[in-house]
Every structure is written in C-alpha cells, then in structure tokens.
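Pasting a structure here, questions to come.
Incomplete set of chains, arranged as in the complex.
Each chain carries a letter (A, B, C and D) given by its place in the written order, and its residues are counted from 1.
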Amino acid sequence: MKNVVVRNIDRADAAVIKRLGALGTATVHEAYGRSGLMKPYLRPVWAGGEAAGSAVTVLVHPGDNWMIHVAVEQCRPGDILVVGCSADSTDGMFGDLLATSLKARGVTGLVIDAGCRDVKSLREMGFPVWSKAISAKGTVKATLGAVNVPVVCAGVNVEPGDAVIADDDGVVVVARKYAGEVAAKGEQRHADEEAKRKRLASGALGLDMYNMREALAKAGLVYFDEPEKD
Amino acid sequence: MKNVVVRNIDRADAAVIKRLGALGTATVHEAYGRSGLMKPYLRPVWAGGEAAGSAVTVLVHPGDNWMIHVAVEQCRPGDILVVGCSADSTDGMFGDLLATSLKARGVTGLVIDAGCRDVKSLREMGFPVWSKAISAKGTVKATLGAVNVPVVCAGVNVEPGDAVIADDDGVVVVARKYAGEVAAKGEQRHADEEAKRKRLASGALGLDMYNMREALAKAGLVYFDEPEKD
Amino acid sequence: MKNVVVRNIDRADAAVIKRLGALGTATVHEAYGRSGLMKPYLRPVWAGGEAAGSAVTVLVHPGDNWMIHVAVEQCRPGDILVVGCSADSTDGMFGDLLATSLKARGVTGLVIDAGCRDVKSLREMGFPVWSKAISAKGTVKATLGAVNVPVVCAGVNVEPGDAVIADDDGVVVVARKYAGEVAAKGEQRHADEEAKRKRLASGALGLDMYNMREALAKAGLVYFDEPEKD
Amino acid sequence: MKNVVVRNIDRADAAVIKRLGALGTATVHEAYGRSGLMKPYLRPVWAGGEAAGSAVTVLVHPGDNWMIHVAVEQCRPGDILVVGCSADSTDGMFGDLLATSLKARGVTGLVIDAGCRDVKSLREMGFPVWSKAISAKGTVKATLGAVNVPVVCAGVNVEPGDAVIADDDGVVVVARKYAGEVAAKGEQRHADEEAKRKRLASGALGLDMYNMREALAKAGLVYFDEPEKD
C-alpha cells in the first residue's frame, strides 16, 4: 500500500444518489442483485440517522486517525466519508470536531470500520455516523495511510466515487457505473412493493400472491392437521 | 427433520397470556423457576416494544426465508411468531411486507434467531420484533423447513402453543401447561415486590428486609473499618 | 481474595467529580493521558444517561448478586457503584429494586461488568446503568465476594474512592489523587476545543489549524491528481 | 424448571450408537436431514478425540457445577454426559477428577455448554471433552438444577437417551427413535461417497458427476472467456 492522496476523483451523480437515498438500503441492496451490503456490525451511533453520498475513501491503521484529517480536505458537498482500518479496532477515531469540519464542507455522513465518540454531540448536530463501536478511546497522529484508494470497509470493497446509502438497516455501496441502473430497478421494486403492501394489509397471503403453493408441494412440503405422535 | 406444517395446534390461553404480558419478562422468568429465558443477544429492533402471544414456530435455514411465508398462513390473532434457524445467521429474513401480513392477521410480534430489516417501518407500524441482528441482507426462497414443530430459538426449546413474553429485557417462554401456574406465582411476586419497593424507597436496607446479615456472617463475611495495609 | 467489606473509604472530592462530569468521558480520558477508559462493550442501558461519582466497588461471582446487596449499605450520596465479576457473565444481577435502594441513598448510577434487567423501569426512574448485557436472568445469593477492594471492571482496575464518569461514550475512571489535576487539564482542553470548533465550523481545515502539512510530507505522503493507472 | 433427577431412562441402542460413531458427525448430520448439529463454538479440548454414546443430560447454572456430581451417579457404560447451562458461561465446571469418575463408570465423553479445565490431564487420560471454552475458573456447589430432563446444549434440544456423536467436526444429536434409521441412511451415504471419492480423485468433475450443468445454465449462469471491461 502506498501513502497517497488522490485529489480529483470522479463522483457518483448527485441526482442518482438522491434517488437511491430515497429508496433506502434494503431496496437498493435487492435492486443491486443482493450485493454491496456492509456487515451488520456497523450500526448508526444514533437511531434514525440517514445519509447518502459519493464516497471519499480513507485507509487508517489501528489507534491512529491522522489520515481522517487529511481526507477532510478532499471532501466536497454531497460526499460521504468511508473509513477502512487495516486491522480490527474499536478506537474512537472520530468525534465532534471532525464532524464539525465535515459538516462545514457539506459532507452527508461518516461510515467507519472502527470506533466513534462524542455521540451526544453528533446527535445534537444531526451528523449521522455508522460505526463498529462507540468508544471514547483517543488516537495518535503518527502513521500514514491513504485517501481515495479502494478500501475494504465492513466486508465491502469501496472505490472512491461509489454511491453509499446508509440508514437504520445498515450501509450499502453501489459501484458508480451501476448507480443509475440500480436506482431505476429499485424504484420499480419500490412501486411493486407498495401494491403488495396494500394487498397484504387487506389480508391476502404471500403464499397466494407469490404463487408459492405449487413450488412448495413440489419440493415436498406436507401438511398435517395435528402433531405426529411418537 | 421432516418438512411439515402442522395446522391445528393447541394454543396458550389468551387470558393467561395477557396476565403474563402484564408482568413482564423478568417477573415471569423468576416465577417460572428462573427458566425459559432466551439468550440476551436477542434484542428488540426498536426500544419500548412489548409483545405476548401463543407461539407459532418455524424452522428456517441460513439465507432462506421461504418457510416464514408458509408460517404466516398458520397464524391467528394473539399468536407470536418464533423463528429458529438451523445455523448461525444474521441475514435479514424479515421485513415490513411480512410484518404487514402478520399484523393483518392479528399477530402480536416476531421473535427471530437471525436478522431483521426495515426497522424504521417496523417502528412506524408499531410491530415489535426481537432479533439477533439488524441487516438489510436479502434471502432466497429455495429450501424447506417446518412449521409448528419444536424449535430451538436463542437457546430455548419452543413448542407450538407455548406462551411467549417479550419486552426491553428480552424474551421468555413458558410451556403451555405451566402458563396459568406461572401467572399466579408471578402476580404474587409482583405484589410482594411493590411492598418491598416502597420500603426500599423509604431507605430500608435489603440486608435487613431479606434478613441476610446472619447468613453473611455465617458464610464468613468480615467487615473492616479501613483498608488492610500491606 | 478475602471476603471483606471495607467500611470507611476515602472518597473523591465532590466538587472535582462535578467538574469531571461536566467535561464528559472523552475529554476526561484525554486529559488523563488517554487512560482509565473501560472497554466499549459496556453500554448505557438507556440512551442519554449520565453519571459521575466516587466509586464504591464490589466483586461478585457469575450467577450471584449477593454482594451487591451488601454493597448498598456502604453507599453514600454522590457515590457510584462499580461491580466487577470474577468471570464473564451476562446474568441480570441488577434491577429496579436495587436501583430503588441505591437511589434512596443518593447513589448516582451503576457500572456493572455483567447484565442488568428492568430496563424500562430504570429509564422511568432516571437511574443510569452501564452494563455488558441486558438480561432478565435471575441470580442466587450463595457466594461471598468483597466490597471496597480494588476490582477490575471492563478492563480497568478501580480502587474504592476513584472518580468515575459515565455517559453515552462509555465509562472512564480517574484515580482519586489525580482527579483534581485531570479536571484542570480537561477544562483547559475543553476551552481549546471550543475555539477550534468555531474555526472548523467556519471552514478552517485541521490540516492547517494543527500544522500537519509539513509532518505529513516528511513522513512521505504524496498527492496525485488522478488515480494511478495499472 | 423442577429440581429433579430422573433415574431410569431409556437409552439409545448400543449397536446403533457404534454404527453412528463410525460414520462421524458430518455424515450423521446429513443422514438426519441436516439436523441435530450443535453450534460450532463447541470444540474438542484436545484434537483427535472421538466419542459416541447415549445421552445423560444435566442442567446447571452459571458458576455452579453441583449437578454434574449428581449426574455422575446416573451414568452407565456407553453413556455420554451432556451439560446445558441456564445462561452463557465459560467457567471451568469440569476437570480431571470428574473425568476420572466418569471414566471409571464407562462414560465415553462429555459435551458441555460452558468451560472445561485440566486439559493436559484429560488428553493424557484420553477422555474426550467438547466445550465452549477452556478455563481454570472454579465453581461452587450451591444451586440445584436437574438430571435427565430435556436440556438445550449449544443450540440443540437434547432428550435423555438421545444418540450423541462427537469428533473434530463438532457434535450431533439424533433422537433415540430415529437413530437406527439414520444409521442406515448414513451407511448408504457413506458407501456412495466412497465411490464418488474415487471418481473425483481420478479427475472427474462434480459438475458432471452430479449433473449440475443444465441446472446451472437454467438458473442463468454465464461463462466468459475473459473479464468484462469497464
């Protein structure tokens, strides 16, 4: 790994990001062929936060948040900062001062495969963060990493400029070149689900609505009217 | 394991379930001889949710939620759906469409030893879920399991028709045949605790109220007025 | 380990505890040389709780909360109760009756390296608890431990009379003899951060504010204007 | 839960247990319809141990191994002792003295959903144990549990007299009434696998041997001769 900062990255289209954000992570993940989902150990540090943006990526090392400071300068309005860490860490690498700086630059949120602190302030600021842990543990500024190189964050390889969508259900990443196609598929899926929701709410069964009965019988499912006796 | 659906199960008595639900998991667990408690990794997906019901059970496999669709049809008002999984999984097997369907059938909640998604919608719908993880990960519909057979969920063997009580403290299961007895014991315990609470609030010590001093001395507890010096 | 209760411990100064509590865990931890922080698996059982106090310590064994009852008597207004456990446990060793008793004695909160139950009541009472797990699992009263001896809780050795600060970011412990010095350093840090926060909010970069550019270049950080081609 | 010891249980057939043991856990689990497997966190405390037996079950509480002493008396030659614990625990509830006693009674091994100690001695004695943890943590003898009632151990509900097979791959449990049927199916599966192994060793492809190509194509799998270009 080289210690580089890449300055001029291509970004995911802002209009597409907005559409993806409106769909939410579950729908985007499905529309993307059930891909791009980060591990569920990443959780929002305050409930109800939502964010969507074009990824600025940063790679840090355990116990050291120096490169997050470097990454701030590379962020523009509409970006979301994605932090990968070279080994498992729960250190509190991000807090309210960095959030103040990112917010001032129009960044929509932070996704970090490590710890976060100053949770109360972040909630009051309305700055959403998805992290692996909440920890006040302080970090040093001694070791270089990289900015805007591909990083693995919570099990997903994130390229600079990928579209990132995050909400109460987690974080999903869509490659920039597929973002538009995924948004369109997701909107179709969303429309279909609205219709299904109405039918289910009125008492229809998924078994019938999805025509599952035949496939279940073919697979060998058997119904009994009472428990089998020994 | 056979791929069966058992249709006509005996259910726990609705009036007893209501009494158990009013007591809450901690009191029910104590009244049941400190039994029936699921592992604490099961957590409510939104805080403050409470549910009590007669168990409809379903066994699924990792990555596959087909049998939950099958189970919906077997649910009646006052039921709670309990999902066991044949291996560790965090996949998001349950979301707002299934919740809409269960709610339409009068189901009081879901307990799942796997993941759940659409948390925001579930909170807005007021449909309570206890799960092992929150994850947008989608699942397939390819492998059979079983409905209304005994399943192990978060460390407890649940029989169809058991009484299930769930709240912020977790989930407890009471065998149908003991449910009435446990409700009665729990109500007695609850009444006793109210009296104790008043005494403690006014400054009484548990040491005196529970007559612990003699037993502690007999067991060898010693008091010092200052730390022992090296 | 001897089964003792030490009655007359020296306590951290109440005025200093108040000042530390106002600073919060992250600032206190930094001002204490990045020391004293408990592991991040300790979490508040209800969000937003805050507590600061002088430690009364208790050592218990898995499945047994007898010594917590013993410890209550040793608590005075302004104390915080810190419970270490001799092996990993998630049992619900603490609930609303014990909280009622502690509150009646003016205790400010509980930190426990095990489980807690009655979360709903604790939130309604406004009694803050930091625990390893939420679990309704009941415990017995059969085995002695100790009160007001040094205990390790969530990775930190806590002496009776240490200052303990807890909030949404976790729990930090400051040795009694350093508490005043740490409060002073923390207040200085807090003042500095307020000034920094304003500058960052107006768009200043940490890279400039902290004079990092030279050190980064010296360490070998390189900037590119576009990604390196293969 | 009542504090009972059931003395005269029906046991799985010794000849059938022997046949199941010869097949190993993976084959038995498959032959049992992919059922009965304990969670993989249960591991042998020394590599290479194997055991098969008829289950004597015991339920204990965290930090307390009293009931294991009670259970020893109920064991006969060919039994395997299965210990469930009412809450998560890593305490070292079992060591070489208990193993000496079990070995003297002809017990084939121990499966415990908690900790084990004296690993070196157990290996030297050749007494196999599957546990959740290795820990020297001592336990008390203060709280009753039960012997020969159904217990959940590592995610499986075990009835007294079930057949239990354990090896390097883990632990699998077969209900007594299905044990013979499962042995027969397993032996058929084993014979089939031997034939397959020879073909695979000589270079045959599973894709051909299992006739997968058509199903894969139908499901939509596509082959490319070089990576797709962006």
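Here, a contact is a pair of C-beta atoms (placed from the backbone, for glycine too) under 8 Å apart; a residue touches a chain by one contact, two chains touch by 3 or more.
Remember, predicted model here, so these are calculated numbers, not experimental data.
Identical protein chains form the entire complex, numbering 6 copies in the structure file, with 4 of these shown.
One rule holds in what follows: only the chains that are shown with their structure count from here on.
Interface repeat of A-B: among A-C, B-D or C-D, over half of the contact pairs recur, by residue number, only in A-C. Its C-alpha atoms fitted onto subunit C, subunit B is found rotated by 120°, rounded in steps of 5. Mean C-alpha positions place subunit B and subunit D at a centre distance of 27 Å. Centre-to-centre, using mean CA coordinates, subunit A is 39 Å away from subunit D. Shown here, the protein chains touch in an arrangement that is not a line, ring, star or fully connected set. In summary, the structure contains touching chain pairs A-B, A-C, B-C, B-D, C-D. Looking at the complex, you find that subunit A touches subunit B at residues 24-26, 29-30, 34, 37, 40, 43, 48, 167-170, 172, 193, 196-197, 200-207, 210, 212, 216, 219-228.
On subunit C, the positions that touch subunit B within their shared complex are 2-9, 66, 69-70, 72-73, 90, 92, 95-98, 100-101, 103-105, 115, 117-120, 133-138, 141, 144, 148-149, 160. Across the complex, subunit D is touched by residues 1-2, 32-35, 37, 39-40, 61, 86-88, 150, 152, 155-157 of subunit B.
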